[in-house]
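Structure first, commentary second.
A protein chain is absent from this complex, but the other protein chains hold their places.
What follows is chain A.
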């Protein structure tokens, strides 16, 4: 509503002016206005029901059809409505009439003033026409005069032209005659450029008129001089003392003298080659002897290479292109010249590249490589410039290739360095495990060692990552090459370096397990334990930490397959498990060996009555305790089955009286000679099967259980191979009770120990032709004394 109000229309508040005001406007405006819901519109709406704008019933529309409108009204409206409509319409008609009258009045005045203006214009035009006629007459007079003058001057003009022609001819002739003298003078003054210019001006004329003897002479002279000149130029050219710019000048002059371009190209290039090769040789000298250390550091080397060799190369290329390639000569020459240049550049750059590569290979130090990266960057940057000069050459690609190779080589070296660092760490640990038995009272603290080794390895990895990261720094030109964006990060750094290193750690771990299968091997068990913990730590946290670090530093955009963290973790865990199993095995074997020797070497039939626990058993307990301490440093306690602190004695009494007796019992009764073990068999049915060399869990109790299981099972098998006398049996009883007293606390399920010890005593009794067990009280006394 606001738009029409603000417009030139009368306000809708005055219904009187409403209809005429709307009438004067174009149809479109009216339609727009009455299309809006206002009181006036509604009144209209009554007149044109169904509002058919533009249709035959729209009284304001262009297609208004009175017949249709009438019929429609008659059909749709009641009488009163018709009446209203009629009055309304009459009112409107009247309004329209009055409007028309005002319009007529308004326009009449305008019409009169327009008539006046036209009349005035007519008078003015007449005056103008007269003046124009006069002007035309004057112009024709002037034309006549001018024609007259030019005809008189015609003859003189022709003469002047002729004279001037003769003059120039004469000048030219004079120039020609003077030419040899001038040329000699120029040559004397070493103004070769001037001479060439003169000669090239005269050459065509001389050539044209060479049939005339006088010109012939001049031409001969000139040619002689010019040949001389060319000779001199060439000498200068070959001389090589002059700089590139002089050289270029020479070439230009020679070219103007129509010397064969190809030859010149060759000469130019060979000359340039001489100089560049000299530079290369200087570079090579800087490289030092093949085995000796390089004289200068790599940045300096590359710098020098860039500043001297590459910039000269650029100069050569630029001048060459200016001289030979960009001339508007024959296409063939340009192409030929270009080809020659490319070949030339490629061959020289190849030598240069090989030098650079040799230098890069000398760069073996695995410390900070910022120098190398900067050198490579500079190298790459300069090559870009060169490549821009000569797009046809493949120097840029080869340069990038060299950088990529260098980077790969670097990664490989870092991997090797990491591995050797790791090995060194291991050696250190080995030494510190072996050495300080005498120095300190305590054996070296495994936890500390573990801390040092893992921290130092981690630090080393981090520093290597920073070094490698330099390759992808923003300000390095080659860092946005696709290789460095993608493959370098994912395949090179992540896979090649980090994953490779982690895998090699696991690999080393596995090797420890495999190689030491024979006779104990040389690996100290403590190292196995330490490595196992290390691998486990890697599995739980370190691997994911390192990989996250890597992924963060090297935003890996490449979508090539990468090793997932989980598989690495699994590998590490497996390695840890194997190491721990191996540790258990090795320790178990050490103790087993002691037990076995003790059983095998003794004459059990003829032993004396036991008075003491055998020293071996004490040794076993001692060793077990020290292993317990060792493992406790690195692994958590672990769960054991609930037990009371006093349990050993109680269980043992059961075992030694009722259970043991029951096991012997059948042996005394001769009636069932073949079913001797029935009872024990039934017992076994209810006890669980024991896996001796089974994998252990990552906790102390499990490890210790494994070791003890192995030891006791060996004890059992050895006992079964021997025959015992009465006292032999009693000795075993004493030993077992002693073990019982001390070993239960190490294992997760003391019943296991009981069961195995039970079995040992039982088997011993079997292997004894005269089984008289010792009194339990006596055993206890002996053990407590021992």
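Please note the rule applied: a contact is a pair of C-beta atoms (placed from the backbone, for glycine too) under 8 Å apart; a residue touches a chain by one contact, two chains touch by 3 or more; residues count from 1.
Following the convention adopted for this analysis, contacts and distances are computed from a predicted model.
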Options "RNA polymerase I-specific transcription initiation factor", "Acyl carrier protein", "Tumor suppressing subtransferable candidate 1" or "Lipoyl amidotransferase LIPT1, mitochondrial": UniProt name of the undisplayed chain: "Tumor suppressing subtransferable candidate 1"
Residue, one of A:362, A:565, A:605 or A:778, that touches the chain absent here: A:605
Residues in chain A touching the chain absent from view: 517-519, 589, 605-606, 667, 670, 673-674, 676-677, 680-681, 684-685, 689, 691-694, 713, 717, 720, 723, 725, 763, 766-769
